[in-house]
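Removed from the display is one protein chain of the complex; every other protein chain stays in position.
Moving on to chain A:
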Amino acid sequence: MIRHQYYCRYLLTLVLCLVGLNFWGLPSQATSKNFSTQPQLPKNQLIPGASYYNLKVIPGSEQSLTLSITNPSDQTKTVKVTPVNATTADSGTIAYVPSNRQDESAETTFTKMTSVAVTVQLAPRQQKTVTLKTKIPANGFQGEIRGGLFVADLTPSQSNQQSNSTQFHLNNRFAEVTPVILRCNIDQKLRTNLKLAQVTVNPQPTVPTLTAKLRNLTPAAFGQLKIQAKVAEKATGKIVATQTTDQLAMAPNSWFNHPITLGKQTLAAGHYILKLDLTSGKRDWHFEAPFQLSKQQVKQHNISLKKATPARPWGRWLLISGTTVSLLIGAYWLGRRQAHS
């Protein structure tokens, strides 16, 4: 009987191992229910094996951009492939999302050169390829053209399909983007031209902040940008607020609104100057611009400071306890000294 049980256990273990081996031999199942994209890189790709297009293109030619889209889920999906321009988000990052942001300095853009959006329906576990065509201008272009193939899932989310609720609702939408970088001349280095376009006091509902609109007039992206901002009183030159932000990047021919807070000092209404020092690699820039704070704006700022000052009773208790302990130690030491003498 014991021997029989032993054989049964042995058999069960072996069966499990063999079943495991069989699955091991098969390709792994995608754990995601979302779609995925993969670029089919052409021969003129400059970085082999990258998951985005980085291409040397010939003036006057037509460049095919082919993307494989896979639906690993068990439901039909509709996705839309849209060409988008690279822009700079206000966070100082290069964004490849549909946007109306354009800078007039751009000679041409990726969306102007590329065929229109395509909508594709994917059956469960189906893969399809989509090709968009980019027409390179006959005279080529300076620097780089940067954009992306933005693939958005148009299938309504499940909770949205079923919901009749009257509550406030945020529908999640999912998108994957494959960046596209095009260059006619890969050795061309263009001197970066940055400008401070304007400084505005942001009409926040609660706390006023500044925004500095910075423009990159060069058809080349750049990174490792550090911005040191100082707010000074115009009359006295006294610095009332400072802020440092680093690891920023900008898309070619783009702009962004860099947010600057007004610091932690109480302010008076009047004239101020924003001073900006920017660095990236060996380059540096200095910009200054005046701005004015109204009575209402400084009132909002000063009220926010009072709210932000945390009540820290533990700090006071810590100070009292520390002083008491020090006094006790001192008294003990004095007492011992007197006793010895």
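One rule holds in what follows: a contact is a pair of C-beta atoms (placed from the backbone, for glycine too) under 8 Å apart; a residue touches a chain by one contact, two chains touch by 3 or more; residues count from 1.
We take it that contacts and distances are computed from a predicted model.
K.L.:
Assign the chain not included in the display its UniProt protein name, restricting the answer to "Cation transporter", "Tol-Pal system protein TolB", "Carbon-monoxide dehydrogenase small subunit" or "WxL domain-containing protein".
P.N.:
"WxL domain-containing protein"
K.L.:
Tell me which residue among A:L122, A:I136, A:A221 or A:A241 touches the hidden chain in the full complex.
P.N.:
A:A221
K.L.:
Which listed residue, A:K56, A:K238, A:R283 or A:R336, touches the chain dropped from view?
P.N.:
A:R283
K.L.:
Tell me which of A:A95, A:V120 or A:L293 is the one touching the absent chain.
P.N.:
Of the listed residues, the one touching the omitted chain is A:A95.
K.L.:
In the full complex, which of A:N139, A:T206 or A:T236 touches the chain missing from this view?
P.N.:
A:T206
K.L.:
With respect to the chain omitted from the figure, which of A:N139, A:N172, A:T236 or A:Q338 is a touching residue?
P.N.:
Result: among the candidates, A:N172 touches the missing chain.
K.L.:
Tell me where the left-out chain touches chain A, residue by residue.
P.N.:
Missing-chain contacts on chain A: residues 4, 7, 11, 14-15, 17-19, 21-22, 24-26, 30-38, 47, 49-52, 54, 70, 89-91, 93-97, 99, 148, 150, 152-153, 157-160, 163, 165-179, 181, 189-192, 194, 205-206, 220-225, 249, 280-283.
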